[in-house]
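The complex is shown incomplete by one protein chain, all other protein chains being positioned as in the whole.
This part shows chain A:
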């Protein structure tokens, strides 16, 4: 009888795990999948993903899932179904917004679908499967040859941004559900705002909408601090390499995820992108690049199924050595050593022609030593941005140890 205090009781009561929202970004880049078709074709990967989603939903009946396709030209919702695809002919009527309210559209589809309700499948699994496959087929059918020839990469930045906006909205909704009627008005007020942001990212190819996540992440941050109504994570099934062109939006999305405490898990089937490694490292997610992609399902079930709570208990795979290199702002190339603007910290792969920073316009006094290799310039401020222990022999001796060489800002 020495344990009489209120806190102990409340601690046990709050033990029930909060619902988990899993947002999956499926990279549907046709080029990459055609390269992979001999080891694991898209259809088999999607089948494995289906089972994985079912497993996630099976763990807790309040668990939720959202699936996004990051295609060559645009980002599409696979589940839940957007009220109207932004690429539809009636674009003017819907102004490109993605309606993410689960209720109406889902209900409609559920009632209307002939495939729904077979006695051999669990209802919720069936619904997800049906919508996901229908939307994926639609996406493939809508892809034209012209679009394919226009781009060979994938809209990862747009997909990440859309996923984060969805998560932010779901978190707010869950939070308001927890506290009842008070949150309702907040929800209504904020709804229009976020839906627009999501539509921007999803509608016309991501990069534009990606930079504007500042205010959004701050609202989510404050609500997550109180009590966790919903734990979210993002899983990226990535097959494309070379995301350097989207460096800035991708990094912005990563930092937004970090602030919202959303881990980004990466399953890298093919290709090689340094930024996704950084994403999982910065947000505390899992990174796996399977050596045998045929066993995709086992990788998913073993490494990626654990939610926030189970992650405290399990030892998770992560990338041993993270490549922290950045991409330059001028040519979108990944650089080992670059030039950094001393005012706005923009990174450039080569000295600027007129000495003015492309981002902020500050004139940088770099022109006199423009021909020398970076290591030999004595007076210029050259900061290697997080080289992560990879120090090039040429730069270590010369760059930093000259204390007198720091010039004034202009």
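Everything that follows uses one rule, which is that a contact is a pair of C-beta atoms (placed from the backbone, for glycine too) under 8 Å apart; a residue touches a chain by one contact, two chains touch by 3 or more; residues count from 1.
Heads up, the rule we're going with is that contacts and distances are computed from a predicted model.
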Chain not present in the shown complex, as UniProt names it (candidates "UBC core domain-containing protein", "Bardet-Biedl syndrome 1 protein homolog", "Translin" or "RNA polymerase II transcription factor B subunit 2"):
"RNA polymerase II transcription factor B subunit 2"
Contacting the left-out chain in the complete assembly, out of A:22, A:174 or A:335
A:174
Selected residue (touches chain absent from view) among A:38, A:61 or A:291:
A:61
Chain A residues touching the chain left out here are 1, 4-7, 9-10, 13, 15-19, 50-51, 54-55, 58-62, 64, 102-103, 107, 117-126, 129, 174, 177-182, 226-227, 297-298, 301-302, 305-306, 309-310, 312-315
